[in-house]
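In this view, the complex is presented without one of its protein chains, the others remaining in place.
Letters A, B, C, D, E, F, G, H, I, J, K, L and M mark the chains as written, and numbering starts fresh at 1 in each.
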């Protein structure tokens, strides 16, 4: 017999997996940033500090949506309000 | 026995996962911005402040749709009006 | 027993998640704008004010469709006319 | 027991979510316009007024299909002729 | 009990949502046109009138398929011949 | 009780929505044409008449497949031979 | 009761909608041709006749697959050999 | 009651619609050819005959797969060996 | 009553439609070849024979996979070994 | 009554159609090769023999995966070890 | 009556078709290699041997994943360990 | 008999597989970074240290979303709170 | 009657087919490497040894994920721990 609470748990496991797919976006974006940063450093090695700072600042912002997905997945797993 | 309220909860868990997929967009976009910013700083290190400000301003706007998704997922999880 | 009103609520939760997927578009678009803006500032730092204004004006317009999605999701959640 | 009128309501909620996906298009398009506008202003700051006007005019036209989607979603929600 | 007329109404609501997805096309296209128009005005501000006219003429044609989708959705909602 | 004629009507409503998705193609294509036209006018404003004529001629041909979709949707809705 | 002939009719309505999706291809292709044609006319306005002729010739060939889809949809609707 | 022969007919109608989707390929390809041809004519109007011949020759080959799809759809509709 | 042989026939009709989708590939590829060929002829009209021969040779090879799909569809329709 | 052997046959027909979809890859790839080859011949007509040989050699390798698909489809149809 | 062994056989036929889809990758990749090789030979015909060797070496490596798919399909068909 | 706890376990296995798909993003992004880094080193070998550091720093950030997916998959497998 | 062990076997056959789809990635990537390698050799034939070594080294790394898929498929087929 499958109870309702177990159906919610099963759907939460699938939902947590779905939420992680959002990681495709930051992965591609930050990789693009890393490549462009390496290219820029190659052209002006003396500006490496500034370039790296700018790149990391931008990548940190891009990271957020990946973290949002992680947060939602974690809530679904450990602080699931439906159970 | 599965009750209606449990079906709503299960669907909300899946809906929260779906809403996070929107994070693909800002992830790619902000990463592009970070890469272009790093490239621009590499060309004109003396303008780093202005470039970073512009980049972060634009990325902050792009962040919004990712945050909208997080808000909807949070409402579905913690302030679900259907339960 | 699942009642019709509960089926509507479950479908509304999924529909709200679907509506947020529209956020992929503005996310990519505004990120492109941010990158191009940062690049332009890097070339002409003295025009930063004008560039940022134009970029934000355009990004604000692009934001609208993301907000439409949020509005529809919010209506589905809090002002659902079907319940 | 699920009545037909409730099935219509549930499908309308899903349909409203589907209609908002159209927002991906204007989001990408208008963001492209914003980026190109910022780039153009960066090259010719003295023509900012003209560039912004053209960009906003074009973006306003692109907005229409996103608004069509909002209209259809709103009709499905608040002026649903099937109920 | 679900009657046939109610099934038609439910499917029409979904069909109307599907028809609005066509809006992705004009949204991207017209945004491209807006960006290219702004770029062109930035290069030759004195030709703004001609550029804008050409851009709007082309965007008006691109609008048509989005409007077709709206028409079909409206017919499905308000002049549904199947009911 | 769902009769066969009602199933046909329901499927026709979905089919009409599917047929409108073809509008994505002309929307992107004509928008590209509009952008390229505006760009060309910006380079040679004195040739605006010729450019616009060529652009509209080509866009008119691209319109056809969108119209085919509208025709099929209209036939499914108003001249449905299956009912 | 759903008879077989009615199932065929319902599937034909869906099949006609599917066949129209082929219109995405010619729509994008012909729009590309229109844009390239307008660009070419902008560069060499005195060759407009030749450019337009070549563009239309090529677009006419691209039209064919869209027309094939229309033909199959029309046959499914009006000359359906299965009914 | 649905007989087997009617199921075959229904599936053939869907299969004919599926086969037409192949038209997306030639549509995009031939449109690309038309655009490149118009561009080439714009550069060397005196070689229009040769360019057009080459373009049409190549487009004719690309047409084949679209025609294959039409043939299979026609066989499924009018010379269906399964009925 | 649906017999097994009729199910095979119905699946073969769908399979034949699926096999034709392979035509998207050669359609795009050969169209690209046609466009590149027309462009090359436009640059060096005196080499038209060689360019056309090379283009057709390559397009003939690309045609093969489309023909493979046609062969499999034909076998499924007329020489179906399962019936 | 559907027997197991008939289900295998029906699935084999679908599997054969699926295997042919692999033809999209070689079709696009070989068409790209044909276009690049025609372009290269247009630049250096005296090297046509070498260019064509190289192009055909590479295209022959690309053909293999299409042929693998044909082989598997043929085995499924004529030498099906499961029947 | 469908026995378990027959279900395994049916799923193996579908799995073999799925495995062949991997052929899309090598097909596109090797075609790109062929095109680049032909282009390189066109620029430096005297290095044809070296270019062809390098191209074939790289294409041979790319072939492997297509062959892996063929191997798995063959095992599923002729050396199926589950039967 | 399938118990609810077993359904949760089965869904968790699928959810773990889904979460790993996020790895497509970092894979493409970091590979782009590696390619750009190698290109930059090739242009300025004396800056190899700086380029590599920048590239690895950016790639490490891009790695995070892949690791998030791994974490969620591991939690689903070994610290599943639903069991 | 279908036993559980047979369901596992059937799902393993499908899972093996799914795992091979990963071959699309290395196929495209290695083909890109082969094309770039051939291009590089065409420019500097005297560096063929170094170019080929670098290309093969990189392609060997890209091969790994394809091999991972093959390993998992092989385990599912011949060392299936679930049977």
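Note that a contact is a pair of C-beta atoms (placed from the backbone, for glycine too) under 8 Å apart; a residue touches a chain by one contact, two chains touch by 3 or more.
Bear in mind that the values here come from a model prediction, so they are computed numbers and not experimental data.
Visitor: In the whole complex, what residues of chain L lie against the chain that is missing from view?
Guide: Within chain L, the residues that touch the unshown chain are 1-3, 5-7, 9-18, 20-39, 41-43, 45, 48, 51-52, 55-56, 59-60, 63, 66-67, 69-70, 73-74, 77-78, 80, 83.
Visitor: Which residue numbers on chain M touch the omitted chain?
Guide: Contact residues on chain M toward the absent chain are 2-5, 7-8, 10-12, 14-19, 21-37, 39-41, 43-44, 46-47, 50-55, 57-59, 61-62, 64-66, 68-69, 71-73, 75-76, 80-82.
Following the convention adopted for this analysis, only the chains that are shown with their structure count from here on.
Visitor: For the Cα fit of chain H against chain L, please give the angle of the superposing rotation, nearest 5 degrees.
Guide: The rotation relating chain H to chain L comes to 155 degrees.
Visitor: Calculate how many whole Å lie between the centre of chain G and the centre of chain H, each centre taken as the average of the chain's C-alpha atoms.
Guide: Centre separation, chain G to chain H: 9 Å.
Visitor: List the centre-to-centre spacing of chain A and chain C in whole Å, with centres computed as mean CA coordinates.
Guide: Comparing mean C-alpha positions, chain C is 18 Å from chain A.
Visitor: Can you list every residue of chain M that touches 2 or more other chains, as numbers and ranges?
Guide: 25, 27, 29, 31
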